[in-house]
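A single protein chain has been omitted; all remaining protein chains appear in their positions.
By letter and in written order, the chains are A, B, C, D, E, F and G; residue numbering begins at 1 in each of them.
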Amino acid sequence: MSTKFQITLNGESYAVSDDDRLVFLIDSLKLKRGRVAVEINREIVPKANWDRTRLAAGDIVEIVNFVGGG
Amino acid sequence: MSTKFQITLNGESYAVSDDDRLVFLIDSLKLKRGRVAVEINREIVPKANWDRTRLAAGDIVEIVNFVGGG
Amino acid sequence: MSTKFQITLNGESYAVSDDDRLVFLIDSLKLKRGRVAVEINREIVPKANWDRTRLAAGDIVEIVNFVGGG
Amino acid sequence: MSTKFQITLNGESYAVSDDDRLVFLIDSLKLKRGRVAVEINREIVPKANWDRTRLAAGDIVEIVNFVGGG
Amino acid sequence: MKDDSFALAGRHYKSRLIVGTGKYRDFAETRAAIEESGAEIVTVAVRRVNITDPGKENLLDYIDPKKYQILPNTAGCYTVEEAVRTCRLAREAGVGDLVKLEVIGDQQTLFPDVPATLEAAKILVKDGFKVLPYITDDPVACLRLAEIGCAAVMPLAAPIGSGMGIRNPFNLRIILEQAKVPVIVDAGVGTASDAAEAMELGCDGLLINSAIASAKDPVAMARAMRLAVDAGRTAYLAGRIEMKLYATASSPLTGLIR
Amino acid sequence: MKDDSFALAGRHYKSRLIVGTGKYRDFAETRAAIEESGAEIVTVAVRRVNITDPGKENLLDYIDPKKYQILPNTAGCYTVEEAVRTCRLAREAGVGDLVKLEVIGDQQTLFPDVPATLEAAKILVKDGFKVLPYITDDPVACLRLAEIGCAAVMPLAAPIGSGMGIRNPFNLRIILEQAKVPVIVDAGVGTASDAAEAMELGCDGLLINSAIASAKDPVAMARAMRLAVDAGRTAYLAGRIEMKLYATASSPLTGLIR
Amino acid sequence: MKDDSFALAGRHYKSRLIVGTGKYRDFAETRAAIEESGAEIVTVAVRRVNITDPGKENLLDYIDPKKYQILPNTAGCYTVEEAVRTCRLAREAGVGDLVKLEVIGDQQTLFPDVPATLEAAKILVKDGFKVLPYITDDPVACLRLAEIGCAAVMPLAAPIGSGMGIRNPFNLRIILEQAKVPVIVDAGVGTASDAAEAMELGCDGLLINSAIASAKDPVAMARAMRLAVDAGRTAYLAGRIEMKLYATASSPLTGLIR
Partner (left out) sequence: MKDDSFALAGRHYKSRLIVGTGKYRDFAETRAAIEESGAEIVTVAVRRVNITDPGKENLLDYIDPKKYQILPNTAGCYTVEEAVRTCRLAREAGVGDLVKLEVIGDQQTLFPDVPATLEAAKILVKDGFKVLPYITDDPVACLRLAEIGCAAVMPLAAPIGSGMGIRNPFNLRIILEQAKVPVIVDAGVGTASDAAEAMELGCDGLLINSAIASAKDPVAMARAMRLAVDAGRTAYLAGRIEMKLYATASSPLTGLIR
C-alpha cells in the first residue's frame, strides 16, 4: 500500500497509507482498543468516533496507554 | 467648637469639628506624625498631603501605628 | 479431726490435724499436684517425697503456684 | 659511671649506675618531681621517701605522669 | 472488630494499602508483589504507546482491570495543563474517573507545586473526576483540597522514593484531626514500621511503590507491608496504652514468698 | 521465604512473640488474647497459692502447659537469693528449666540490678537452668550474660509498662551486632509499630505484656502485635531500601506526552 | 573566625537573631528582653491607633527605630489584599520597606496560605518592598519565593507559638541546600537547643517571639537564645565531628602501666 501522507505520531514522523481512518492506524499498530487513548492535534478522539475519524497530513497524533508507575 | 459632620474613624463614628483638615485630626488625637499612617476611603494619604487634605462627611478613615507582635 | 499443732503456711498460722503428712495438707487444700511447689523451712520438698514427708510444729511452709505475670 | 645492675623501668630493661638512689634516677631522667609518681614492685613510693629509697637488681619500676586524655 | 472497610470515592475496599507498579524488574514480579500486597487499588502511569514494538506485552496483561481498581497518576507533569490533559487521556483509555493528581514543582525533591495542584484539582473536579491529590504535609493545603471537592488528600510522609518514613508526624496528626475527607499517606515510607506508624496515627490509607519494588525481595516486602498496614490499623482501633516515663509492674506485688 | 523458625534454648518456635499473662481482666480474656497473639511461649509469675480459697480457678486451667511453653519469671525479686529461690520453686512446680530472670534494682523504674542479675545468672546456669535475663540495653552487660551461658539476652526497650517504645535503637543495634545468643527485646513496647521496629532492627524475638493486656481491646491488640512482629521480621528479611534525603521517581521519565 | 556578619536586604547585621515584640507583660519587659537578646531586627504588628486613649504610651517609645531595624509583619491577614494593604500602611508609617509577609490560611494552625503568600509576594516585590515571607517548610514554595525576588525565605520549624522545635530538619536541609537567598527559620522554636540546632543546620537567621516572651523569665530566655544562636552558628562554622555508631577512645592507648 503506498504512502499517502505523513503525520507526527507520538513525536515521530509516521507515514499514513491509503486507508487514512484512525481505526486502521490503531489496528495496524495491533493496539488493544480498550487500553489506549488517542489525541489528534490536542483534541481527544472518543473511541466511538475512531471509525469515522480520518487522519490528515501533518496531524499531530498522540496514542497513550498505561505503564508501570507509582 | 461645634461638630460639622461625622466620619468613621478606625471603625467607630467620630465627630469632625469646624477644622476639617486631616492634620488637625491627627494633632487633636496627639499622635506622633512619624509613627502613624492614614487611609481615607482605602486610599493612603501621604504625610506630605496631610495639611491640604480635608475630611468629608462619611469618610472612612483608618489611622494605624505599630504594636507588639511577632 | 482435732488439731495437733500449728505451722506457718504461706505467711499465716495454720492448724495441722492428726494426719501430719505433707501430702494430706496438699490434698486437703485441693491443690493440683502438678501445678504447685513446696518449701519447708526454706528447703524444697520434691514431689516424690511428699508422701513420706511429715510436718512438725512451727514448720515454715511455702506452697506456690503460677499466676498471671509478665 | 659504671653500670651496677639492671632494673625494669616502664616495661624496658634499664641500667642503674653506682648511685642507686631513686632520687638520682628521677633527676637523671630530668623529671619534674611535682609531676610524676613512682611505683617499685607495685608499691607506690611517696615523694618523701625518694631520697632514702634505693633500687635493687630486678626491681620493676613504673614512673608515670599526666598526658592528654578525655 | 466488625467491618472496617475503607470507603473511597463511593466504593468500599478491604485493603487500605494502595500500591504502585513502577520500578519492578518485570511484569511477572509486578503481579506477584501486588498479589502478595493484598492491594485492591493500583497506580499506573500514562505514557505513549511503543510504536516501534506495538505488539509488546502491556502492564494490563498482568494487572487485570476487572480485578483491580486502576488509578492513573500524572507523575512527570510540571504544569496544570499537562496534568489535566493526562487525566483526560487516562479516562478516555477506559479505567474510570479516579485519578491520582501530581503536579511536580521540582526535579530534585519531586515535591508538589501547591498552587498548581489546587488549580488542577479545581478543573478536574469540575470535569467530573474523582481526584486524589499528592500534596505536602501542609494542613492548609489539605483543607483547601477538601473544600475543592477532592475525594481524599494524599500528604507526603517524605520525598518520593526516599524511604525516610514519616518525617513529621505532627503535621499528619493535625491534618487528620482537621480532615473531612480520607487521608492517604503518599510517598516516603521505607519499611514496615513506617507503614504501621502511619496507620496508628489514624491515616485511612497508604500508597507505597518504591519501598516494595526496590526492596531486595519485593514480593516479601509486599507481604510485610500488607501485614504492617493491618497491624497498624488494628492497633489504632484496639487503643494503645498511654506513654509514661516510669514503670508499671506487669506481675502482681501480692503473694510474693518471704 | 523458607523456614525462618526461632531457635531458643534448644527448641524451635514458629512465633517470635512471647507474651505475658499479667493485668488481664480475667482468665478468659487472657486465653483469648494469647491465642490471638499466636505466641508459643508465655510468661507467668510465681506466687503463694491462695489458702483461703484453694479451689479457685488457676491460670493454667486456661493456658495449657502442654500447648504453651510456660516461662516463669522472677518479677518482684530484688535480691539474687530471692530470684534463685523463685526459679527453683518454679522448676519444682513442673514446667521445665526455662526461666525469665529479673532482679529488680528500683521500684520506680523497675530497671534491673545489673551486678545482681549477672550473679544470679551464674548460679542458675550452673544449676542447669536455661536463663533468659531481663537486662538494660547495655552492650557490655549483654556480652557478659552470653559468656555466662544464658540462652538469650533480653534488653529493655523502655521501662516495664511505660509503652515508650524503643528509646535507644542505637544501643540495640550494637547489642545485635555483638550478640552470640538470641536477643529478645523485653519491656517498653507500646504499640504495633514499636514491635515492627524491633524486628526490623534484627531482634530475634519480642516479649510483650502491658501493651496488650492494658490496651482498650486486648484481643485486638494481641492480633496487632502478632501481625507487627511478622511484618517487621518479614521486612528485615526482605531487605529495605536505603534512606535518601532527596527523591527518586517511581514512574518512568520516558514516553511523556508533549 | 573573622567577620561572619549576616547580610539581609542590603544591610549587614551582627546578630542572626530576630525577635518579636508580642506577648510581653509590658513595654519595659519588652525592651529589657530585646536588649538582652542582642537582636538588631525587631518585628512589630500594624494595628489601629487607640482613639479613646491616644496619649497612651507606644511600643516605639521603648524600641527606638533609630537603634533597631523595625520589621512590620502582616500577622492576622488572611487575604492577599489585607496583607498588601497592611504593608503599604506600614511603609507609610515610616520604618522603611522591609516587611515580614504573613498570609494566614487557618486559625488553628496559623499555617500560611501558600498560593496567597506567593501572590502577595509578587505584588509587594513589584511595589518595591523587601519581602521576608513566612512559609511552610516546602522546598518548592521556597524556590518560588526566591524566584519572585523575596529578600529571604522564612520557613516555619513548627506552628507559631507551639514550642515544638524543628519538627522536620530534613525539609530544612533541602531548603538550605537549594537556597539562593537567606533562610530564616520563623516560628516553632521552644528553647535554646532548638535555636542552636537551627543554626547548626546552616540557617542564616532565626526569628523568635513566643519562646522568649512567654518563658517564665523572658529576659533570661532572651539571653539564652542569644547565646544559643551564637553557639549554633559557631559550631556550624567550626565543623562538627562525624556521627559514628561505635566508640573512639579520647585517651591514648600507649604508655599504659602493666
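Points to keep in mind about this one:
Definition applied: a residue touches a chain if its C-beta (ideal position, glycine included) is under 8 Å from a C-beta of that chain, and two chains touch if they have at least 3 such contacts.
The model shown is predicted, which means the values in this text are computed figures rather than measured ones.
Contact with the omitted chain, checked across G:V95, G:A179 or G:A215, is made by G:A215. Taking the whole complex into account, subunit B touches the unshown chain at residues 11, 39, 62, 64, 67-70. Seen from subunit E, the chain kept out of the figure touches residues 170, 173-174, 245-246. The set of subunit F residues touching the chain not shown comprises 105-106, 108-109, 111-115, 118, 136, 138-141, 143-144, 158-159, 164, 167-168, 170-171, 174, 178.
Criterion: only the chains that are shown with their structure count from here on.
Hopping across touching chains, the smallest step count from subunit A to subunit E is 1. Note: centroid distance subunit A to subunit F, computed from Cα atoms, is 63 Å. Residue numbers of subunit G whose C-beta contacts span two or more other chains: 170, 174.
Multi-chain contact residues, meaning those touching two or more other chains, occur in subunit C at positions 11, 39, 62, 64, 67-70.
Chain pairs that touch, as defined above: A-E, A-F, B-G, C-E, C-F, D-G, E-F, E-G, F-G.
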